[in-house]
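Missing here is one protein chain; the remaining ones are kept as they sit in the complex.
Up next is subunit A:
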């Protein structure tokens, strides 16, 4: 009889599944305050273009319901809030209370109130009824989820028929030279920057490792199809450093 595997990855380390959530929470609790600044510095601002492309692929309309999962500091939620208008609704969900707090403060400072609600939620067990959302986005969050298959199934459940899921996540560069340069950058430069700017080398070391351990483009596509998503496609961004996967529920 096959033994049930209770271990998972936390960066390059193998840890018990029930420990990972707390360890990831620790990382994001630590980086929450400087998350936006670090994103801009480490990606040279390119993360804004990746998010713009995600919005382009969302097809979101006035009056729709959007779930921005692992929404962190609310970059996507802010844009969706304006697009769906007062008749629509955006739910900014994150498992991490600190990130959610930073997101809530940021959106309120931007004057975005009324159609945005904030929910502390685990992507594997989403606390919403079936067929609730027209669109679900998860940007740079899926790789931190312990059981990605369970999370994808949960997202499918709460998505309305005809709705779509967009997964924006680090992936595998499709050019060998770029891949090597990116390795040097993520394992040697990124943790140093984390140390200098956010005074937290370990968290950024984890981020680099978790990017390497995340499934590549084709594997994630298969995982989405296995979860029940249809017409799954992906689009490489910046040479495959990041990929946007899109799948539909019919």
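In the analysis below, a contact is a pair of C-beta atoms (placed from the backbone, for glycine too) under 8 Å apart; a residue touches a chain by one contact, two chains touch by 3 or more; residues count from 1.
The definition used in the following text is that contacts and distances are computed from a predicted model.
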Query - Hidden subunit of the complex - UniProt protein name among "Ubiquinone biosynthesis accessory factor UbiJ", "ATP-binding cassette domain-containing protein", "Peptide/nickel transport system permease protein" or "Monosaccharide ABC transporter membrane protein (CUT2 family)" - result: "Ubiquinone biosynthesis accessory factor UbiJ"
Requested in this report: Check the options A:25, A:41 or A:55 and report the residue that touches the missing chain.
Outcome: A:55
**Report entry** Listed residues A:132, A:225 or A:238, member touching the removed chain
**Finding:** A:238
Query raised in the report: Can you list where subunit A touches the absent chain?
Result: 46, 48-49, 52-53, 55-62, 79, 82-83, 85, 237-238
